[in-house]
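The complex appears here minus one protein chain, its other protein chains still in place.
Chain naming follows the written order as A and B, and within any one chain the residues start at number 1.
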Amino acid sequence: MARTVGFFTDTTLCIGCKACEVACKEWNQLPGHDPKFLDSFDNTGQLDDQNWRHVQFIERSTGNGGVAWSMMSDVCKHCSLASCMEVCPTNAIIRTEFDTVYIQPDVCNGCRDCIAACPYAVIGFNEKTGLAQKCTFCYGRLQNNLTPACAKVCPTQSIKFGELSEMRTVATARLQQLKAQGVSDAQLYGEKEYGGLHALFLLTDKPEAYKLPSVENAVLPSRNNARGYLASVVTAVLGVLGAVVAFRQRGEG
Amino acid sequence: MPQHFVAPPLWAWYIVWYFFLGGLAGGAYLLGTLLRLNGDPRDEGVARLAFLVAFPAVVICPILLTLDLGHPLRFWHMLINSRTGGLNFKYWSPMSVGAWALLIFSFFVTVSFIEALFGAGWTRHSAARSIAGGLSGAFGHLFMVVGSLFGLFVAGYTGVLLSVSNQPVWSDTWALGGLFLASGLSVAAATLAILARSRADAVSTERKLSRADRFFVVLEILLLAAFFVTLGTLAGRLFAPRWIVLWVLVALGIVAPLVLNRVSGPGRLGSPGLAAFLVLLGGLALRIVLIFGAQM
Partner (left out) sequence: MTNHWRDIRHADVIIINGANPAEAHPVGFQWFMQAKLDPKRGIGSGGGAKMIHVDPRFTRTSAVCDIHARLRTGTDAAFFGGLINYVLEKNLIHHEYVRNYTNASFLVKEGYGFHEGLFSGYDPAKRAYDVSTWAYEGDAAGQAAFERTQQEIAAHGQGPARSGQAGAGKPAAPKVGAGVAIAKRDMQLEHPRSVFQLMRKHYARYTPEMVTAITGIPTQQFLEIAKIVGECGRPDKVMTIVYAVGLTHHTTGGQMIRSAALLQLLLGNMGRPGGGMNAERGHANIQGNTDHAISWEILPGYLRIPAPGQKNLNDYVSQSAPKKFDANSWNFFGTNYRNFMVSLLKGWYGDAAKPENEFAFDFIPKPSSNSSWISIYDQALKGKMQGVVLSGMTATSIGPDANQVMQALANLKWLAVMDPLPTTSSEFWRRPGADPKSIQTEVFMIPTTHWIEKDGSFVNSGRWLQWKEQVIPPHGEARHDHWVLAEVFQRVKKLYQQQGGKFPDPLMALTFNYKDPVKPELDELAKEINGYDLTTGQRLDTFGKLKDDGTTTAGDWIYTGSYPEAGNLAKRRAGVQDPAKNDPTGLGFYHNWAWSWPLNRRVMYNRASADLDGKPWDPTRPGIQWDAAQKKWVGDVPDYPPTMEPRSPKAWGPFIMNGEGVGRLFSASMLDGPFPEHYEPMESPIENPLHPNQSESPVAFLYDKAAGRPNRFGTVKEYPYIATSYRLTEHEHYVTQHVPHLVGLQPYPFVEVPVDVAKEKGIKSGDRVRVSSKRGKLEVAAIVTPRLGPVEVGGKKVYHIGIPIHWGFVGIAADRDPTRGANWLANALTPFVGDANSRTPEFKAFLVNIEKI
């Protein structure tokens, strides 16, 4: 039963409880890294092989002594045009029947090219398993018609899960509501980026503030193929010519 | 200034050495071929050396790559899809293309290596003889030319591999492929020059090589320029204190062939050898800065 699923993470509803992080670890049996204190409420730090959801805490002064504290539960975007998938030489990274991006652990050989490619720093390398690991979109749960663990436990429905199309409508509706309430910098992220993300985010600041590249910076690795090879070819031609010339000159020159 | 929020792939020493040796092998094979096609019998000795050198370099490459994998025993997944059994070939993924190129290039290198052994009279094995026989004449030339093309690719694609990513620096320039190629050629020329000095009959060849090297170095300078221009302010991170020494080495490796070879008197002692040596160091330093510098 092929479906096109998606997340809509509404940061205006997130209370930073990290239930999503824990549920993900529990369901996917990720032991997590050794505990480290990172001088803040966020001791997870980043998305990686152990952390497939990561709640960012963004503290801003709003002038006149006030503060704003936005929380955002970050996750693999399951990009329609996925940088990781593009470069993966072993085809370990596939698009599933749910239109999600999945790393087949039995195929991956740990070359880490995908890590170099993912613009969202989602994938991490697991030293123990020697594999690249990231959110599977709870592949197993989807196959059994269950909601992904993180969305299931989110108490405030900051993480919404459903058909991507439905998520888009919900997201736009919510955006309109906020605009109407005068939240001027409210914006949707993930409609245009990488052919449309399967994880949409409602933000109240520019994407960069949430470590998300702006739409013009959301570019694919393959953009550099042609240019890169062209430069090499030109160099090759010049190099060969140069050598030929150098070798032609006879005698003691 | 482009935004980057990516994580580093943590490619380290294995990759540095692979990039270095890949460039050396590719360059050596090309120079060997050109020396032969050049038709000056005095060059044959060094040409043979070129093929002899290319072989060990190329043998180590896949070993380094495999050791760098999280799952070394799955190195073959690069070529064959372990699920479908079909071939994995993605022309838009340099790592995929590179894996194939390296495989094919190794074939050419191996054959030419055997041929060179035979030519040098180090083996009389019948198989070697027949290979040597087969490669004599036009076909042999064609064979070497094709081999050289793959050699050039192996020497150059590694730069493209870095660029085809979303890493800061790497993905912000188009110059890396050319840069690695030029430096690879320069390194190869320098290596051969050094080896040539062991042979009494190779005086002129060594000169040719130094001349070629000067040219490669000029290319390298141009590409470095292009590299920095394309990066703009982003290049800043490559000049963190810890990288300065390496940049000095890179500079020396570039300047040396231009300066030292000139002042070299007929005595042919010292300086050219030193120059060549500095080139090798420079080539290595360049790869270290670009690989570690961008990731840290």
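Here, a residue touches a chain if its C-beta (ideal position, glycine included) is under 8 Å from a C-beta of that chain, and two chains touch if they have at least 3 such contacts.
Treat the numbers as computed from the prediction; the structure is a model and nothing was measured.
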| item | value |
| --- | --- |
| Contact set of the excluded chain (shown chains only) | A |
| Absent chain, residues of chain A that touch it | 12-13, 15-19, 21-22, 25-26, 31-33, 35-37, 39-41, 43-44, 59, 61, 65, 67-71, 155-157, 177, 181 |
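One rule holds for everything that comes next: only the chains that are shown with their structure count from here on.
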| item | value |
| --- | --- |
| Sites on chain B touched by chain A in the complex | 2-11, 30-31, 34-35, 38, 40, 43, 68-71, 74-75, 77-78, 81-83, 88, 90, 92-96, 99, 152-153, 156-157, 159-167, 170-171, 174-179, 181-182, 185, 204, 207-209, 211-212, 214-216, 219, 223, 226 |
| Footprint of chain B on chain A - complex, ascending | 46, 48, 83, 86-92, 104, 106-113, 115-121, 123-127, 129-132, 208, 211-214, 217, 219, 221-222, 224-225, 227-232, 234-236, 238-240, 242-253 |
